[in-house]
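One protein chain omitted, others in place.
Naming follows writing order (A, B and C), and every chain is counted from residue 1.
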């Protein structure tokens, strides 16, 4: 299955790209497993926020084919 | 001594004038005494507000020559 | 700090923008404003027009006192109050309260304090005209349930 992964703000600087498509064997994967793939095993920075299909979730969330996953630092709008 | 008495809003309608100068024998008088004079002994309407020289006060306040006394109903600005 | 009581209609956004242009630039983080607008109904009855009487001198003095008290209680940059008197029609702005501060919590608290105490203390009286032409004095303002009751600072009530 394929998942689009998006990075914002300092997470984009850290990962070196704005987004990428990740191919995963099998029908399901967790956010944590995708993070391990894209980060090559580095720990997730503390207070990273996670969204799947534009809703906030956590690293245990299960992904399905076609999902849009995003990693970003605490928000600073307003 | 002379005191200027001012009336506002429904109090002005009730008293039939916007202001009047009241002459009082002696050097001091209370707000309550002036009310009795100007109202010809009628009771003061409940929740009447009183100001002397544009500061809120009460019926026991003592007046001096030249003071500006005002009687008016609860305020409804804003 | 600026307090204006005026007869002519005003555009609240323009008043805020003009006053803000007179403030040091880039120092405040935000502004909270309240604008009270004339409704076309009150206490279940239609209202066609309104006359707002005031006590020249005492009214401005009490609004200024409320603004000064707000500036003592909260860390704010500046405040502006504009209030109409005279003839007012539905949808007209009656009152504008604007408070600038570095941190928004202070501006929210101070703006709410100023409008609540202005409504309690500043001598204004509304006389409404119904569509049929009947006039009636508005007897009391609605209260903000979160307004503090500050002993000694509200207008003295003359208990009969």
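One rule holds for everything that comes next: a contact is a pair of C-beta atoms (placed from the backbone, for glycine too) under 8 Å apart; a residue touches a chain by one contact, two chains touch by 3 or more.
What you are looking at is a predicted structure, and each value in this text was computed from that prediction instead of being measured.
S.K.: For the chain that's been dropped from view, list the shown partners it touches.
M.R.: A, C
S.K.: Per the definition of touch given earlier, which of C:33, C:65 or C:129 contacts the omitted chain?
M.R.: Touching the chain that is not displayed is residue C:33.
S.K.: Which candidate, A:26, A:41 or A:77, sits in contact with the chain we can't see?
M.R.: A:77
S.K.: Which is it among A:1, A:24 or A:59 that touches the chain not included here?
M.R.: Answering carefully, the residue with contact to the hidden chain is A:59.
S.K.: Quickly run down the residues of chain C that touch the omitted chain.
M.R.: The list for chain C reads 11-14, 16-17, 25-41, 90-91, 102-105, 107-108, 111-112, 115, 142, 144-146.
S.K.: Could you please point out the chain A residues that touch the chain left off the display?
M.R.: Touch with the absent chain occurs at residues 6, 8-10, 43-51, 54, 56-59, 70, 72-78.
Just so it is clear, only the chains that are shown with their structure count from here on.
S.K.: If you average the CA atoms of chain B and of chain C, how far apart do the two points sit, in angstrom?
M.R.: 26
S.K.: In whole angstrom, what separates the CA-based centres of chain A and chain B?
M.R.: Computed value for the inter-centroid distance: 74 Å.
S.K.: On a C-alpha centroid basis, what's the spacing between chain A and chain C, in Å?
M.R.: Whole-Å distance between the two chain centres: 50.
S.K.: If you look at chain B, which of its residues touch at least two other chains?
M.R.: If we look for residues of chain B contacting two or more partner chains, we find none.
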